[in-house]
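For this depiction, one protein chain was excluded, whereas all remaining protein chains were kept in their positions.
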Amino acid sequence: MSGLIGATHAHPTRQNRHSHHFRPRQRRGLRGYSGPAIAEWLQKALSVPYELDARVIPDGFDSVRDTLIDMADKANCCLILTTGGTGPAPRDLTPEATLAAAHREMPGFGELMRARSLEQTPTAILSRQTAAHRGACLIVNLPGSPRSIDLCLKAVFPAIPYCVELIGGAWIDTDPEFVKTVRPSKK
Amino acid sequence: MSGLIGATHAHPTRQNRHSHHFRPRQRRGLRGYSGPAIAEWLQKALSVPYELDARVIPDGFDSVRDTLIDMADKANCCLILTTGGTGPAPRDLTPEATLAAAHREMPGFGELMRARSLEQTPTAILSRQTAAHRGACLIVNLPGSPRSIDLCLKAVFPAIPYCVELIGGAWIDTDPEFVKTVRPSKK
Partner (left out) sequence: MSGLIGATHAHPTRQNRHSHHFRPRQRRGLRGYSGPAIAEWLQKALSVPYELDARVIPDGFDSVRDTLIDMADKANCCLILTTGGTGPAPRDLTPEATLAAAHREMPGFGELMRARSLEQTPTAILSRQTAAHRGACLIVNLPGSPRSIDLCLKAVFPAIPYCVELIGGAWIDTDPEFVKTVRPSKK
């Protein structure tokens, strides 16, 4: 089973981008998965209102790809965090499904998450996790274990709000006490 | 000329995975190549019986791809280490041939080997070495020089036995005095 968590937005324009009201919805179907750990992490990190759309689906290429497309296009998520399915086992197809659903890969995410994970365990090189975007929705592959998830999110999240802004998604901001958003100063 | 060294296994089941008898075969055809250095390294590293299948073939896309496929499918190798052919020169086609023979790439191997090699020389960024698997066979591209080979193997080998296990290959273990195998503890 693969877990996907999406943070939904309502196509805010630059004018009303702070006004979209994202109420937390009931998280269900995440029994035994790292979804709750990710949801908790987002709750600590995000300083903007948002709505969660958490789904647990069977492993596989089609299932993950189709769910990503649905969450990006129909549910209007501007950020989807997947968990699990990034290893070398035959059932691990989340990176393939991510690239199939997305328009462009951003290899720096995977490189950094693997580099940080390597400080914990040499098997980090087995992860094929990556990030890519489908239109205004950024998709980031996270590992399966909660400890690794925290490590990876801490590493890449400072760049996520600016990334989502650049691809035309919602305005995201974070609690700098927990994780600091960085936006390059415009020249 | 490209060198390829495969460690063969006999499709061991979980029951008999320690019983497959891999006798060292005569290594021939490796005159002047780094094959012997790799073979020696494996002899120090592996604590399980294994059989070597060492081949030296002409550089080129078809030659390397077809040999990889033959070693994986017919010779039942669960690990193939290539040497050479990863640079930017026109004759260097080992990474291309590897990806053509394989089902899925694992980019973390190349990233780590380049990062480690960079500590020795800035030209490490010219290496296009990668790793990928064809079914139950892991293929890892190593550089040509013995010193770099040791550096690269020391970096990635701790994760190789677990990787080969995950893709359904043989049970591999190593002498922890020489290189320590890491397998994540199951939850």
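Every chain is named by a letter (A and B) in the order it is written, and numbering of its residues begins at 1.
One rule holds for everything that comes next: a contact is a pair of C-beta atoms (placed from the backbone, for glycine too) under 8 Å apart; a residue touches a chain by one contact, two chains touch by 3 or more.
Computed from a predicted structure; not experimentally measured.
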item	value
Per the touch definition above, residue among A:70, A:96 or A:111 touching the missing chain	A:111
Option touching the unshown chain, where B:83, B:98 or B:127 are the choices	B:127
Touching residues (missing chain, whole complex) on chain B	87-90, 96, 107, 110-111, 114-115, 118, 121-128, 145
Residue numbers in chain A that touch the chain omitted from display	104-109, 111-112, 115, 133, 156, 158-159, 162-163, 166-168, 182-184, 187
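We adopt the following convention: only the chains that are shown with their structure count from here on.
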item	value
Computed distance of Cα centres, chain B from chain A, in Å	33
